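Each chain you see keeps its place in the complex, though not every chain is here.
First chain written, first letter: the chains are A and B, and each begins at residue 1.
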Amino acid sequence: MKNTFGNNLSVTIFGESHGSSIGVVMDGLSPGITVDDSVIKGMLSKRRPSGAISTSRAECDEYIIQSGVFNGKTTGTPLCITIPNRDTNSRDYAETRWIARPSHADYTANCKYHGFEDYRGGGHFSGRVTAGLVAAGAVVMPALEKLGIRIGTHIKSCAGISDRDFHDLQKDLDLLSTLDFAVLDGTVADEMKSRILEAKSNGDSVGGVLETVVTGLEAGLGEPWFDSIESLISHAVFSVPAVKGIEFGAGFSLAEMYGTEANDCFCIDNGTVQTVSNNSGGINGGISNGMPIIFKTAFRPTPTVSAPQNSVNFKEMQDTVLSMKGRHDPCIVHRARIVIDAVTALVVGDLLAGRYGDDWAFKGGR
Amino acid sequence: MKNTFGNNLSVTIFGESHGSSIGVVMDGLSPGITVDDSVIKGMLSKRRPSGAISTSRAECDEYIIQSGVFNGKTTGTPLCITIPNRDTNSRDYAETRWIARPSHADYTANCKYHGFEDYRGGGHFSGRVTAGLVAAGAVVMPALEKLGIRIGTHIKSCAGISDRDFHDLQKDLDLLSTLDFAVLDGTVADEMKSRILEAKSNGDSVGGVLETVVTGLEAGLGEPWFDSIESLISHAVFSVPAVKGIEFGAGFSLAEMYGTEANDCFCIDNGTVQTVSNNSGGINGGISNGMPIIFKTAFRPTPTVSAPQNSVNFKEMQDTVLSMKGRHDPCIVHRARIVIDAVTALVVGDLLAGRYGDDWAFKGGR
């Protein structure tokens, strides 16, 4: 099942940028989870383009819960959410139909789908499809929080500007939940945004790095082989458009340490097993050790830029030059932050579903 | 299926370091693939510890094909390979049974398996289990090569020493196939090894970065959502012990580029669509674009070090100090290289199996 993720809590997405609706079906939700519209709306709004640093496409993200919720709670049967597409630009895509936008999926989609793909606005490859993921994550998130599990992501760096590191995780998570532009150090947010606008004014785009933390996850989740926590999170995260790298804990810098530096020594703290450092990002042998899960994801710059680029017409098999017009994002890192939160929530929900079974949101008990 | 990887070509692993055998079952192999013992032996020997830079545990890696091969070719039914454990050290593991080796899986295994885990020599978490993965990869590799697909990995950096970049991919792949210590620049191999030995003599360990390339992969493989090539490779790679990061193409450095720098412009070359640069690592929108797939994996240093480390007895819930003796690897990067090749081969085989069906090794035709 290609467009499905998750072993026990599974999510299937569907939809194209200019089709009728995009949406998601979730299966394996515990019955009795309170579905909180304010959380869904809040998370969708954090993904929605807003202001000059995003595309001007108006995405109202009105959603319809088609099934799986009764009296405000999950039934335990599949929950389908559709999000109708409204502001679909009616301009003629046919003109550039066969010209491959560099680092976009036009050419690869054509190789895979033989020309039958819906090419309008990126079709099924459109970042818009992540709205479904966000909605799905928003169904799960309150259930996790009830179990004491919190998830948050900040923009570690973007457009050449870096945010501070996490200091006090719980306070930082509180702060992030209030921010539309997820930078912990308020003094750098404006500089970051102005750099994004600068790139935009140059017809260019920028990327960045997101850092995500999961707190309150118990020890003992994940699998030694194939379904390690790193495997599951990376699998989910790499399906988010523009992600090209991920590292857990100290990540790539671990490769340059000695073992004695890299190792996280254990200690007893407050009657529980903890580690003094957390270079492992909360994961040993693929399995959670009770410390915060920490990982960073690298986002490439949005591939849509205004400058003319060399490209090809892959029908005529001829070189050409492409100039792209139209609405697009000079940066998607600040919007992607909530998508990473959402897919992380889905992975954590899936881990709990494997561990505790059908009633996982209640740790198996009722 | 936790210990299984792959949608259409699937691999299930089993075994513990000190059990009877470790092994692997492959399902979804095309019938008619020639099984080449010299390839299996060759790949297993590249993983086997040898010389002072590895553990002194003698792993003979004699393997038994229990099923799935007839007259030297795959039958199309499940292929099981077992690799008996021989040189299992009989020392008493009970002494340190409840002491968590830092950054090892002792504590997390106990949380997950409630003390029923086979803790001897890392049990099911042991790197030894990767021998099964290598054998599985070695079954698939010749089938891929027949299709013009080649896979190779070199040690990009280790112990603070860097190898050169890939120059000429086909020649470099030729070279790598002959090397036990996979460094392209022969002049740095000795320095790297001596740094590893230096760490060893200090009772310490080192990590490194591997760089892997896949050439000859056609455009159009992979999925836009969830089963992107990046998702599948990272899922597989993060189940290899000690991997803590992965990046595709220019990876994390893409996060610092402008879109105009990062984009890979298309051109027609030799009548085919190609890209001028390859910052995307051969993947657009999760799908292969016909250029080489390139990715780097970060390995943490082996967590086993001789120096005394603070730790805990997680049964008594007491702080303690742990000093580890016994055979172990000061570095596993040079051995892990062939494991990465193997799991990459399995991912590529799975992609082809999805694309072409049961007879994928023959591109669906017979």
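The rule is simple: a contact is a pair of C-beta atoms (placed from the backbone, for glycine too) under 8 Å apart; a residue touches a chain by one contact, two chains touch by 3 or more.
Note that this is a predicted model, so its numbers are computed, not measured.
> All chains share one sequence and 2 are in place; how many are there in total?
4
As a convention for this text, only the chains that are shown with their structure count from here on.
> Starting from the mean Cα coordinates of chain A and chain B, work out the distance between those two points in Å.
26
> Which chain B residues qualify as touching chain A in the complex?
1-5, 7, 13, 100, 102-105, 107-109, 111-112, 124-125, 129, 157, 160, 199, 202, 204-209, 218-228, 230-232, 234-236, 238-239, 241, 243-252, 254-268, 271, 273, 275-276, 279-281, 283-290, 298-305, 307, 309-312, 314, 317-319, 354
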